[in-house]
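The structure appears right after this line, and notes come after that.
Apart from one protein chain that is not included, each protein chain of the complex appears where it belongs.
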Amino acid sequence: MTPSMMLFYVLGGLLVIASLMVVFLSSVVHSAMALVAALFLIAILFLTLHAPMVGVLQVLVYAGAIMVLFLFVIMLLNPAAVEPRRRFGWGFGIVASLLLAGALVAVMTNGEAPLDPVASTELFGSPETLAKSLFTDFVLPFEIASVLLLVTIIGAVVLAKRES
Amino acid sequence: MVPLNYYLILGAVVFAIGVLGVIVRRDLIVVLMSIELMLNAVNLTFIAFARFLGSMAGQVAVFFVMAVAAAEAVIGLAIIISVFRHRQTLDPQEMQLLKW
Partner (left out) sequence: MVAPTQSIAPELLRWIPLIPLLACLLNTFFGARLGKRGAGLLASFAVGASFAIALYIFWLLPASGVIRDTVYTWIESGSFQVKVSFQVDALTAVMLLVVTGVGFLIHIYSLGYMGHDEGMVRFFIYLNLFIFFMLLLVMGDNVLLLFVGWEGVGLCSYLLIGFWYHDHTNAIAGNKAFIVNRIGDFGFVLGILLLVTELGRQGIWTLDLAELQKHVQLLNPNMITLITLLLFVGATGKSAQIPLFVWLPDAMAGPTPVSALIHAATMVTAGVYMTARLHFLFSLAPATLSLIATIGAATAFFAATVALTQTDIKRVLAYSTVSQLGYMFLAVGVGAFSAAIFHLFTHAFFKACLFLGAGSVIHALEGEQDMRKMGGLRSYLPTTYCTYLIATLAIAGAPFTAGFFSKDLILWQAYSSPLGSHELWLIAWVTAGMTALYMFRQFFMVFHGSCRADEHVKAHIHESPALMTVPLVILAMGSIFAGWLGTPEYLWGSRWDEWLKPIFGAAAETHAGSAGDEILLMQLTLAIVALAILLAYFSYGREGKLPRHLSSFAWGGPYRLFFNKYYVDELYDFVIVRPFTSCSRWLALVFDPGVIDGLVNGVAKGTRGFSLIWREIQTGNIQHYLIGFLIGILGILAYYLGQL
């Protein structure tokens, strides 16, 4: 059991627990906190996978911005009094997602992906290489993503405005 | 080194858990959060493949997924706020106007 394997098991186990907490906890705020924890754990996993830039972005954007937004809305809407007690179809849902997990695993592990990572340089996953890829091969999607964000801002403002 | 399949299995499990949350929970915000969970599972898979195939394309993909996920979360929450203002509820079961 190498250290990296050990690390993986710990991170993976915690991640699964965190996800289950997101889904199963009855309080919204608790679910949100669990999600933040899951995001952090995923960021750490990114780091172990030689993707430091993306990992940091994960923390900054996802855990930092998006989850904060979520918490703002939760506080705004004060849903603690809103969630209904009864939940339906848990049995069906669990069965279905188990099936899904099983099928996905079966499909994805059937491939011929290399079991050992390709030898890589120091720069793999660094901001420089990411930026180089982003601004040369993927510049068009980059621009489109910018426009998307612009539209999103406008849309969000319009949607959330109070009727006057 | 951890074999690729382990990462893939992990990603699949987290994804399935996210699906469970989307289908079963009766609070729209939690549903949205479960969707984020699903997206993250996919991101994990992308990064794992990027590492094992030695291609930056996977990480660029994650970059874009994050951008879009942010946009989608914003809009989704804006809609939730709108709906809450009208219906005073966040239960998807209450929103069945498009029933036959």
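Chains: A and B, in written order; residue numbering restarts at 1 for each.
Just so we're on the same page, contacts are C-beta pairs under 8 Å (C-beta built on N, C-alpha and C of every residue); 3 or more make two chains touch, one makes a residue touch a chain.
Being a predicted model, the structure only gives us computed values, none of them experimental.
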item: Among A:6, A:60, A:76 or A:99, the residue in touch with the chain that has been omitted; value: A:99
item: Touch residues of chain A, complete complex, unshown partner; value: 92, 96, 99-100, 103-104, 106-107, 110
item: Those residues of chain B which, in the complete complex, touch the missing chain; value: 19, 22-24, 31, 92-93, 95-100
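Basically, only the chains that are shown with their structure count from here on.
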item: Chain B partner contacts - residues on chain A that touch it in the complex; value: 2, 4-5, 8, 12, 15-16, 19-20, 22-23, 28, 31-32, 35, 38-39, 42, 45-46, 49-51, 53-54, 57-58, 61-62, 65-66, 69-70, 73-74, 76-77, 79, 82-84, 87-90, 93-94, 96-98, 100-101, 104-105, 108-109, 113-120, 124-125, 129-130, 132-134, 137-138, 141-142, 145, 148-149, 151-153, 155-156, 159-160, 162
item: Of all residues in chain B, those that touch chain A in their complex; value: 1-10, 12-21, 23-27, 29-30, 32-34, 36-37, 40, 43-45, 47-54, 56-57, 59-60, 62-64, 66-71, 73-75, 77-82, 84-85, 89-91, 93
